[in-house]
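Here it is: the structure, laid out below.
Note that one protein chain of the assembly has been removed; the remaining protein chains are unaltered in position.
Going by the order they are written in, the chains are A and B; count residues from 1 in each one.
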Amino acid sequence: MNRRFSWFNATSLTLGFVFLYLPMIILIIFSFNSSKLVTVWAGFSTKWYGELLGNKAFLDAAWVTLKVAVLSSTLATVLGTMAAYVLVRAGRFAGRTLFSGMIYAPLVMPEVITGLAMLLLFISIGMDRGVSTIVLAHTTFTMCYVSVVVSSRLVTFDKSLEEAALDLGCTPFDAFRSVTLPIIAPAVISGWLLAFTLSLDDLVIASFAAGPSSTTLPMKIFSSVRLGVSPEINALSTLMIGIVTVGVITASLVSKRSIARQRAEEQAAARA
Amino acid sequence: MNLRRLVLIATPYLWLVVFFLVPFVIVFKIALSDYAISIPPYTPTLDLSAGWEGIKSFFGALDFENFTFLASDALYWKAYLSSLQIAAISTVITLLVGYPIAYGMAQASDEWRPTLMMLVILPFWTSFLIRVYSWIGILSNEGFLNQFLLWLGIIDTPLTILNTNAAVYVGIVYTYLPFMVLPIYSALEKLDGSLIEAAEDLGCSRAQAFWLITLPLSKPGVIAGCFLVFIPALGEFVIPSILGGSSTLMIGKVLFEEFFSNRDWPVASAVAVVLLLILIVPIILFQRNEQKQREANQ
Partner (left out) sequence: MAQPANRPVFAPWNDPAEKPLIRFQNVTKKFGEFVAIDDLTLDIFRREFFALLGPSGCGKTTLMRMLAGFEAPTSGTILLDGVDIAPIPPNKRATNMMFQSYALFPHLTVWDNIAFGLKRSDMPKDRIPARVEEMLRLVRLEKFAKRKPHQISGGQRQRVALARSLAKAPKLLLLDEPLGALDKKLRQDTQFELMDIQEKTGTTFVIVTHDQEEAMTVASRVAVMDHGKMIQVDTPDRIYESPNSVYVADFIGDVNIVEGAARPNGDKYAIAWAEGQPEIAATSADTIAPGTKVHFAIRPEKVAIASERPEGRANVIEGTVSDIAYLGNISTYKVEVAGGRMIKAQVANERRLARRDITWDDKVWLSFTDTAGIVLQQ
């Protein structure tokens, strides 16, 4: 693309990013508002954060959410990586089309349908709903995202590296563990992160899969949001946005630095 | 030969069969059952202890009654139509908002692009729910938008935006914007700059070159982006229930309420089955577009 950055481009980018970020910035600012009235500024205060931390219902929900997210994303990463490996490497086997269909379908499936289907399954096999059913449901839909992320890395993975490992005496499993996995690790990690955030974020599927005693944070937020804007939710949102922003920026700085270091090393090698 | 290979394939396979395929079979089955005030709230239930007779009476009791009910009750087909309409209109608006952003990113210099890219992706990682929620304070009657417009003197009574379809459009455009920007950007980024130069060399103005070269070549990205917005928007639940009003009809919301408020599982299942059937068309078109692009890349 020949780049001639014009005023039009600058304007559309500015407006676009204002549109994307202004709502969240307003939210953050008003989480420090001392008034209960969420649209009128009445001075700086952090009291809503204090109230939030004293709200046991929110803390319980946060704990359930975190537990579910860690468990389901870890399970989903294992299953999704296996599925990706099967899709890319296993060649032909009976029912391959069905398999890849089942991997891609959850990505385009409306959450209400996935959630409904899950719930009906749990009921027909007589499973008590709670943390474990949310974990199962989340694992199932997030493993598909993991396998898409990992398989797009595996496709570009040079197969001769695995063959070289076999040639040098590795068993297939050993070759996967000591050659393939370390190389595709960044994709596996981003798959895990994606599964983790999807699980943290999910409202609809969790609503179906959850029992009366297991409320997740999004469910809690949703039920209070239906009553309108509340400064406590603003404070909670600010915390969540803050954590994500710090996380994403750190991750990108780390990867940028490692790329820069790699470049420098390559240049040093070229000079040597 | 290969116990390992078998385990490798069977583990994710069985998982998906049990937790994804079987549930859908159950949804289909319940969609064909009748509502009953019992636990579970539908009949028939498969009674295997009755042997062959049980199975026969089970299948005999399944019918398409729920589907005829859906067709006869205006609420449902209106909800489908209105979902299609809302999804289509929001997709067009998202395209109009997203294209200039993607174009601007593609025109930006090399050192800026990773940052711009991150700025587009960052909202992906923040909670969907919170992003939708953030608009309540802006769109409500005493919200920031109305305050701003009143202050400008454009209006003298607050506009009612929240709890209308307009607010749903805003919510969909806002939350799905990155899905539109990213595929268009990646199509534009691949575009060879010398094509534009060649077009200008052959006498095109800048605007003509954009219209004749850039736009057609970004078409696969535009199509992908539109499907990526349209497909999830069609079954959307969170946005209409937070930003929409009681008159906002979207099928995701209807299904959710049918299930949780009315506890009519057979009808909820039938609603889901019809929604699935409607979704098959755009999904197949989307797959075809992706396939074509993959082939073109080879």
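Criterion: a contact is a pair of C-beta atoms (placed from the backbone, for glycine too) under 8 Å apart; a residue touches a chain by one contact, two chains touch by 3 or more.
Please read these numbers as outputs of a predicted model, since none were measured by experiment.
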Chains in view that touch the one left out, judged over the entire complex: A
Options A:22, A:57 or A:164, residue touching the unrepresented chain: A:164
Footprint left on chain A by the chain that the document does not show: 158, 160-161, 163-171, 174, 178-179, 182-183, 262, 265-266, 268-270, 272
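Just so it is clear, only the chains that are shown with their structure count from here on.
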Interface residues, chain A side, partner chain B - complex: 1-6, 8-10, 12-13, 16-17, 19-21, 23-24, 26-27, 30, 38-39, 79-80, 82-83, 85-86, 90, 93, 95, 98-99, 102-103, 105-106, 108-113, 116-118, 120-121, 123-124, 136-137, 139-140, 143, 147, 172-173, 197, 200-201, 203-204, 207-208, 218, 221-222, 225-226, 228-229, 233, 237, 240-241, 244-245, 247-249, 252, 256
Parts of chain B lying in touch with chain A, wherever the complex brings them together: 4-5, 8-9, 11-13, 15-17, 19-24, 26-27, 30, 40, 97-98, 100-101, 103-109, 114, 116, 118-123, 125-131, 133-138, 140, 142-144, 147, 174, 177, 181, 188-189, 191-194, 196-197, 231-232, 234-238, 241-242, 252, 255-256, 259-260, 265, 268-269, 272, 275-276, 279, 283, 286
